[in-house]
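Every protein chain except one is present and positioned as in the full complex.
Here is chain A:
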Amino acid sequence: MWLALRFPNWALDFRGAAAEQPTLVVETTAQRQHVVAASQTALEHGVRRGMGLADARIRSPAVVVHDRSRAGETAALARLAGWAWRYSSQIHCAVADPNIQDARLIFEIGASLRLFGGRQRLLKAIRDDLKVLGYRYRAGLGETPQAALAFSRARRRVSDLAELPLASLSLDPTTRATLEASGFRRAGELLALPPAALARRFGPELLAFLEQLAGRRPHGLALFERPERYQTHHELFGAVENVQGLIFVLHRVFTELAIFLRGADSAIQTLRLSLVHEHRATTEITLRLSAPSRDARHLERVACERLERITLTAPVLEIGLLSDRLRPAEHAQGALWQQNDRSAGAPWPVVLDRLRARLGHEGVVWLDSPADHRPEYASTERDSEPRPHQAANGNGDTLPRPMWLIDPPEPISAQALGNMNWLSGPERIESGWWDQGQRRDYYRALDARGRLLWLFRDLNSGDASSRYFLHGLFG
C-alpha cells in the first residue's frame, strides 16, 4: 500500500512561514508573473494558483510577494523524504514538473503497518508529524504509487480506481487534452480501451502509465536514497537583522533536522551552521559535540548559545546546515523532542562548556577598507574576514590619507589654527547623503610642534569658531 502526500503550495510552505499576512510565491515565464503558491489568507482573498500577479493583487492588495526558488523546494523536499525513512524504505519524491504541478512525496507503508499498530495509527503518526511541520498537503492511499497520487489529486472523494477523473491522472498535457476532447472522463474508460488503439494514438507512454496505475507493471519511479550527510539551505523571508530573530528562525531549522535524524535513525557529531549575508562574507559557525547525537534540540541549544555571543555583521538572508557523515544512532531517544529537557538529564551545559573551551572567542578583528569617499567609512573593523576589494583606484595615485585616524575628530582651537603651516588643500569630500552625509574640506598642515596633521573644516557647521577638526596624523 502506498501513501501519496501532495503539497499544492510547496513553493511557499517549504519556507516554513505561517505568516498572518497574505503571501504569494510567483514565477515568471514568458514575461508573465503568475502565482505558484499562496498562503491561506491569500487563498481566502480569492487568489488562485496560476493567476497573474496583477490579478492576485486586485484580490489581495496587501499581499507580500516572493520569487520562486526551485532549488530551495527540492532541498526541502529531500529533507522531508529523510523524515519518511521512519515509515518506509521505499520513498519517491519529486517537485513540480510539467505533468504534475505539485511537489509530492510517495512512499510504501504496507510493510510498516504492523510496526506502527495498524493503518489508523500509522496515518495518525504521519498526520501529527506534518502538523508540527505546518505543511498544507493532500493525501491519497492506493495500491500503486500512481494510484495513490491520483487519489490525492481527485477533487471529489472516490473509492474506486475506475472512477478517478481524467484530470487526476499524471498524464502528459497534450495526451490529456486529446483524451478529453474525445469525450473520455474517467480512468475506467481508458483502462477499458483496446491497448492497440491507445498505443497508436499516444505512444507507449500512456499504456505504460495505465499498467503502472493498475499495478500490472512495476511502478518505475526513482526511489529516494538516504544521503551521506545532512545538507540544507533555508532561505529566510526577508533579512533577519538580529540574533533574537535568528534564534526564532533556527528553531524551525532544527525541527526539520530533528525530524530527519529521527526518520533516518541517524546521529551526527559535527554541524556547520552558515549564515549567508548580502554583500558580505558568510558567517560560519562550527558546532562539535563530544559524541555523536541525534538530539537536534541539544544542537539547537548549543547553536543559540554560540549565536548570543556574536554580533551579526549584516542581516542574514539564508541559513545553511552541513553535517558530518550520518552514522547509525546508538540509542533510541523516543519522541520527537525530549519533552522535558532538563529532567531527561542531558548534560548539555557540560557539552557546551566543552565546546566553549574548544572553540573559544577568537579575539580576531579583520581590518577592511570599503570603497567609500568618507574617511570614517573607508576603514572599518569586522569580525569576519572581508572579501578582497577591487583596488579602488586601479593603478591610480594613492589617496593622501594618514595611517592614524582620530575617532572622533577633535576640534581645533582658533589659536592652534593660527599657528598652522598649511601645506595643501582643500580636498573637498561630500558624500554619503543616503545615510550619514558629510561635507568637509580637508587640508594637510604642519603644527607648531612639526607634526604633519590632517584637518578638515566642516562645511555643514554654521559656527565659524568650531569648524576645524583634527582627523589624523601622518606617521
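The rule is simple: a contact is a pair of C-beta atoms (placed from the backbone, for glycine too) under 8 Å apart; a residue touches a chain by one contact, two chains touch by 3 or more; residues count from 1.
Keep in mind that, in the parts below, contacts and distances are computed from a predicted model.
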Would you mind picking the UniProt name of the chain not drawn here, from "Putative tricarboxylic transport membrane protein", "Error-prone DNA polymerase", "NADH-quinone oxidoreductase subunit N" or "Sugar ABC transporter permease"?
"Error-prone DNA polymerase"
Which residue, A:Ala62, A:Ala414 or A:Ala448, contacts the hidden chain when the whole complex is considered?
A:Ala62
Of A:Ala162, A:Ala371 or A:Ala414, the residue in touch with the unshown chain
A:Ala371
Among listed residues A:Met1, A:Ala154, A:Ile285 or A:Ile429, the absent chain is touched only by A:Ile429
So which of A:Gly50, A:Pro98 or A:Gly183 would be touching the chain we can't see?
A:Gly183
Could you pull out which residues of chain A are in touch with the chain that's been left out?
21, 45-46, 55, 58-59, 61-62, 64-65, 174, 177-178, 181-183, 193-194, 196-197, 200-202, 279, 370-373, 392-397, 399-400, 422-431, 433-435, 439, 441-442
